[in-house]
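Here the complex is missing a single protein chain, while all its other protein chains stay put.
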């Protein structure tokens, strides 16, 4: 039998994380029509089922004094990124319906919108500046895809010293295996994997967030 | 039965990649005593078995006019990175045996050494400058861990427009599942997954590199 | 008598620069109502006199196959950058007249608009990606202010290996001394200082651009 997790014994779960609400951003990643609607150019309608959980977090962040930041991939109509479109058809073009945030999430006046051009929300965008200018130190990540754009953003947030929180029921991947694997790597190397309920409780009752014990082997047996 | 790869039908394998040898770098990631030796602070001696394949690529790159770049994580003795060490014990300290490249790989005078402070070789390092200054456009990635530092470097190379090539038998992960999942994501979103043999052939005979069809479900059945 | 330029003898003027038109971008920096119109919040109407020269370059770049990139400082209405506004009143707010390119310059459909948040056009923006994605290697800089935003952009273009060309009659500073000093530093350390006429000739007749001998002492005597 294969040991799916030989690294397990060395794992450090890290300290539980206490969020300071005014220093907390929720980064809503690529919840756009082209990625989440049946008619979207790369649409996976399962993503829409995440909105209910996401809205719980967004409301909680807004009410407790943090900032909601929509991080939207968007491409210019007159410029074809050589690398980015090599593996994916053209999508999320500026000015199209596909590049808009899904209607199930509401962008409010106090929210901030950051445009990204690559998978990571931080790469050559002004997301880091927004975090610095607003005094934000904790980043809750929700959206799609867990294993591509959410994960790439988690990398870059972690590298810069932000605390990365990923509620597993508010992010979606291309497949169950990719969801599992991304959450495992995030929990072991980049941040705290948790649930929406625990995230809301952390914001509203200051309950520390425990890092989830994402288990590779057991999860595979279930499937 | 679970469909491990619902995304499969949409996959674009991209064009085969022809390497221009003089514009090719091989990035040797974290092949350091602390990561690869039994006595290393985070050592996984399985990593040493990768050296034979890696040396084939290094020799081929050197002989065909490209550059070998060692990308080594290293930490200052008098500075404790808040984020980086939260999940991993202190390791690869400047000036220690643990921070040196393993003896099975030879650093030659024409090679370049880049120090990195986070998982990605590009993050706040001068790796991108080295690539630009040397006119390098293709990046072959070898080393450890496939799912952490290799992958993070693949992200950042791809974002900058470099062609990313990952020979699967020259990179090692924490577990078979993480190896598989990282290679799947790289092949679908970041670059070309291939073998050492095909990489050497691409450098020496200009054979185009085909992107490997990394299969999630079948691979799991085998294990 | 003070020697204004003790460094003079060590100066290297560098090779004349031959522009490849298809690899040439003209970066139009901050030619916005708030900076250039009498009614603008930080307006200096002298800037409008630069438009005639700038249009000559823009037309020449468009006709010879290069790209016109407008690099516009813009700030969100609901976010106050701590550092940026410490020394300057609020200006160029998103959605206002002040943040629009002056009417004397025409933004065409094939042009690219990049939003910047700090003085440098490259800082945490996607300008570098635009240059890479379009295969642009030469950057002609026009706009305001020579000693602040133009210069900061020249720094960052130079650091990344782009050839920096500054036509002195298409850029404007806060004062004659600052214009002189910025051009001196650019010509000695960052790029080629030249004229609009020579730039147009370089694009249309492939005449190499000679770096101007900006003279500190003589220029001061004239004034």
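Quick notes on this structure:
Going in written order, the chains are labelled A, B and C, and every chain counts its residues from 1.
Note that in this section a contact is a pair of C-beta atoms (placed from the backbone, for glycine too) under 8 Å apart; a residue touches a chain by one contact, two chains touch by 3 or more.
The shown structure was predicted, so the numbers you read here are calculated from the model rather than taken from an experiment.
Residue A:133 is the one among A:34, A:111 or A:133 that touches the chain not shown. Only one residue from B:5, B:30 or B:128 touches the chain missing from this view: B:128.
Although one chain is not drawn, the whole complex shows that of C:14, C:95 or C:135 it is C:14 that touches it. Where chain A meets the chain that is not shown, the touching residues are 129, 132-133, 160-161. By the touch criterion stated above, the residues of chain B touching the omitted chain are 76, 78-83, 109-110, 112, 115, 117-118, 124-126, 128-130, 132-134. Against the chain not displayed here, chain C makes contact via residues 2-7, 10, 12, 14-15, 42, 82-83, 86-89, 118-120, 123-124, 147-148, 152, 155-156, 158-162, 174-178, 181-182, 184-185, 188-190, 216, 220, 223.
The criterion applied here is as follows: only the chains that are shown with their structure count from here on.
Across the structure, the highest number of inter-chain C-beta contacts is found for A-B. Inter-chain spacing, taken between the CA centroids of chain A and chain B, is 25 Å. Each chain gets one centre point, the mean of its Cα atoms, and the points for chain B and chain C are 39 Å apart. Among the residues of chain A, those touching two or more other chains are numbered 82-83, 118, 124.
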